[in-house]
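Input: a single structure, listed below in structure tokens.
All protein chains but one are shown at their positions in the complex.
Up next is chain A:
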């Protein structure tokens, strides 16, 4: 494999989320996580759901909004080095189908979690803050914005 060979696709990271079966794998992964958490005998059902939500949002934040650049060298002369994966998706075009899917899925998970935790206040606060950490970076207005210089370089 010539890692970083020059062909028309300058940054393969932009197309990864659109490829065949990626959404299904993601949904199955979340389901798997939830089943594992449910099988641990110490956690009650509301705790398992909140944990699923929090861990899912944490993972999504780290992989989509914290890690910058590409794991391989690209021939684009470093344009994508300071961009997170979310900002690299589809070369920065907003409101594509992948972006919509990954915006809606934490919201759906949040609805399910709120239902199964019976709208308990502690769980509510935890789940909502966790949802906000994952929704706010996805706003188009925050494309390329780094608050307080965190994660800038």
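Just so we're on the same page, a residue touches a chain if its C-beta (ideal position, glycine included) is under 8 Å from a C-beta of that chain, and two chains touch if they have at least 3 such contacts; residues count from 1.
In this section, contacts and distances are computed from a predicted model.
Colleague: UniProt names the one chain left off this complex as which of "Sorting nexin-4", "serine C-palmitoyltransferase", "Glutamyl-tRNA(Gln) amidotransferase subunit A, mitochondrial" or "Sodium/hydrogen exchanger"?
Modeller: "serine C-palmitoyltransferase"
Colleague: Can you tell me which of A:70, A:114 or A:130 touches the chain that was removed from the display?
Modeller: For the chain that is not drawn, the touching residue is A:70.
Colleague: Kindly note down the residues of chain A that lie in touch with the hidden chain.
Modeller: Residues touching the hidden chain, for chain A, are 1-12, 14-16, 18-22, 24-25, 28-29, 67-73, 76, 79, 81, 90-91, 93, 96.
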